[in-house]
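Only a single protein chain was left out; the remaining protein chains are all shown in position.
For clarity, chains are labelled A and B in written order, and residue numbers in each chain start from 1.
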Amino acid sequence: MPDRNQKFGARGARSNYVAVRSSNLPFSFMAEKRTAAVVLILLAVTAVAFIVSAGIGTMRISPVDVLKVLFGSGQELHATVITQFRLPRMVVGLLVGASLAVAGAILQSMIRNPLASPDIIGITNGASLAAVTFIAMTAGKYGIRWLPLWAIVGGALAAFLIYGLAWKRGVTPLRLVLVGIGLSSALSALTSVMLIASPLVIANQALTWLTGSVYGASWSSVRILLPWTIAGLAAAFILARQVNVQELGDEVAAGLGTRIQHNRFLLLALCVALAGSAVAMAGGIAFIGLMAPHLARKLVGPAFGGVLPASALIGGVLVLLADLAGRTVFAPNEVPAGVFTAAIGAPFFLYLLHKRRTAS
Amino acid sequence: MTKLETRSLTLAYGDQRIIDNLDFTVPEGRITVLIGANGSGKSTLLRSMARLLKPLSGSVLLDGKDIFRSPTKETARKLAILPQGPAAPEGITVLQLVKQGRYPYQSWMQQWSAEDERYVREALEATRMTPFAERAVDALSGGQRQRAWIAMTLAQGTKTVLLDEPTTYLDLTHQIEILDLLFELNEREGRTIVMVLHDINLACRYAHHLVAVKDRGIYAQGEPERIVTAEMIRNVFQLEAHIMNDPIYGTPFCLPSGKGRRLNSKKGMEIAHV
Partner (left out) sequence: MIAVLERPASKISCLLLGLLVLTILMAVSILAGARLYNWHTLVEAYTSFDGGNEHLILRTSRVPRALIAAAVGAALSVAGVLMQALTRNPLASPSLFGINAGAGLAIVAAVAWLGTATMSQLMWVGFAGAAVTAFAVFLLGHSGRNGSSPVNLTLAGAAVAAFASSLTSGILLGNGKAFDQVLFWLVGSVANRELSMLTSVLPYMAAGFAAAFALGGSLNILAMGEDIALGLGQRTGLVKLVAAAAVVVLAGGAVSIAGPIGFIGIVIPHIGRHLVGTDHRWLLPYCALLGAMLLVAADIGSRFVLMPSEVPVGALTAMIGVPFFVTMARRNRYA
């Protein structure tokens, strides 16, 4: 029950915070009104983007008809186009965006630097190398459904290798970043070598994967990805306190009774699971893990309880829109979503850097 | 009752020993201040007593139990530390920061119990930060920011609070503000406070128990009026000084010798000499 008697802040001012407590269950948390409002708005935006996106393509379907299909009463032709082709792709896009965004948010809190992203701990490059090797070895023919598994294993191996190399009586954010970038560069070089050594048609396929795309996603893709995303987001929710406390710095966190290395490892493993599954499914979509958490933080502040849903939604919408652009801007050609995330990501990123520069 | 003590404590960075074989007991319910020259090891000692730095040998005991073998959360309920120069995440509000102090008592389901709220509210009141509760920490002045951090350590609800140079980057007004706050907390609630200070005179004024750290150990400890002498200052700080009684507070006051303008006549100098 929200406690309206709570008064923090200047005399007479209404508080932004509300205590949510249950009288019978041992359950309580502090809710921020503004955060709740922002998350609701983001949900609405996502829903709108979803509906609009479902209606755009080679066959235009009005939003009303889209809604009819979603509620089961639309025309059969519309239903086929939407549910067979567009819907799975959009759902995968949302899941991928949410996973990458949350992984990025966790990393940025742990490394205490808003320029951090899942790529730097080797997930993307490790997965890329594994994926490209797989495509090259199987000549892009059989067993394409094993590709995600290979990719996620590659990503996990790279991440753990980086963790291990950065470990010296514990892992500090700085060491992790430095080792991560060094190793990622090498993995990237190896990936390029594989690309060059393969016949052109294979290289093309591999390059598409590397750029990141949700093209060709089907309901089976959704079935594979969904449990990972849901489990990952739930784990992130449970570990939210740990993320918050890590942001205060190692000494303060230790003083508050955190098992720093233990939590750090758990959180990194969670990032690997989230980002790895996303990359395995959709390739190396760039910048979502960097952009989305930062935008979220601007809107709801640094508390992870708010950053989690906000960045998940923002990430999902970004991928959704990038994919929409990829489908339509150069129609009838399909441009991988990863190109558009990079196209938006770059100006945003430069702005970020400039802002930090003038701020310091 | 939380007894904090070290036994044969040896601390080192790599090969270099900072503290050697030290036995030290923190007086309960008093304000203890560690002073010493730069690099003497006072911060190192404080951090080790807060379990932030593992000893080369020896132990730190909290209520008779080795602090490095106890569950860290349990320790956090008895002992709080405010490290030097803490950095707050961008945009965090005072309330969110102080709330973090309740970490040792929370779980993923229980993040804001009535008790948590009470402690936070009281911590904000004690530090007079209630009007600023929903403001961003990085928008505050240096003194206010430090008070917010102290409120966080207070919310932790521990009997013993350790502070590593809580006043070092503050101007004089804010230094007094913080020290007054800590003094009040000790007077009203009987909390044991241990802190590292650079200013000898402020240390003499606020400390019940002064500890001079030198040569990998404690050179002298006790009430400031007992241990602060010209000889002690000379040995610990390599500084020639006159010691007098503070004309208002009566606590020892250290006047370093050196250059600078002399406006006093010889007579004035005689009065100042102890």
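The criterion applied here is as follows: a residue touches a chain if its C-beta (ideal position, glycine included) is under 8 Å from a C-beta of that chain, and two chains touch if they have at least 3 such contacts.
This one's a predicted model, so the numbers in the text were calculated from it and none came from an experiment.
S.K.: Taking the complete complex into account, which shown chains does the hidden chain touch?
M.R.: Answer for the hidden chain's contacts among shown chains: A.
S.K.: Touching the left-out chain: which of A:Ala31, A:Leu165, A:Ala235 or A:Ala269?
M.R.: Of these options, the touching residue for the absent chain is A:Leu165.
S.K.: Any idea which of A:Asp119, A:Glu251 or A:Asp323 touches the chain not displayed?
M.R.: Considering all chains, including the one not shown, the answer is A:Asp119.
S.K.: With the missing chain put back, one of A:Gln84, A:Asn204, A:Ser220 or A:Gln261 would touch it. Which one?
M.R.: Per the contact definition at the top, the residue touching the missing chain is A:Asn204.
S.K.: Can you name the residues of subunit A that touch the chain not displayed here?
M.R.: Subunit A touches the missing chain through residues 111, 113, 115-117, 119-120, 165-166, 168, 172-175, 177-179, 181-186, 188-190, 192-193, 195-196, 200, 203-204, 207-208, 210-212, 284, 286-287, 290, 330, 333, 335-336, 338-339, 341-343, 345-346, 349-350, 353-354, 356-360.
We take it that only the chains that are shown with their structure count from here on.
S.K.: Which residues, counting only subunit A, touch subunit B once they are in their complex?
M.R.: For this pair, the touching residues of subunit A are 6, 8-11, 13, 15-17, 19-21, 25-30, 109, 112, 114, 237-241, 244-245, 247-249, 251-252, 254-259, 297, 301-303.
S.K.: Quick check: in the complex, which residue numbers of subunit B touch subunit A?
M.R.: Residues 47, 50-52, 72-77, 80-83, 86-93, 95-96, 99-101, 103-104, 106, 108-114, 116-117, 121, 124, 130-131, 133-134, 153, 156 of subunit B touch subunit A in their complex.
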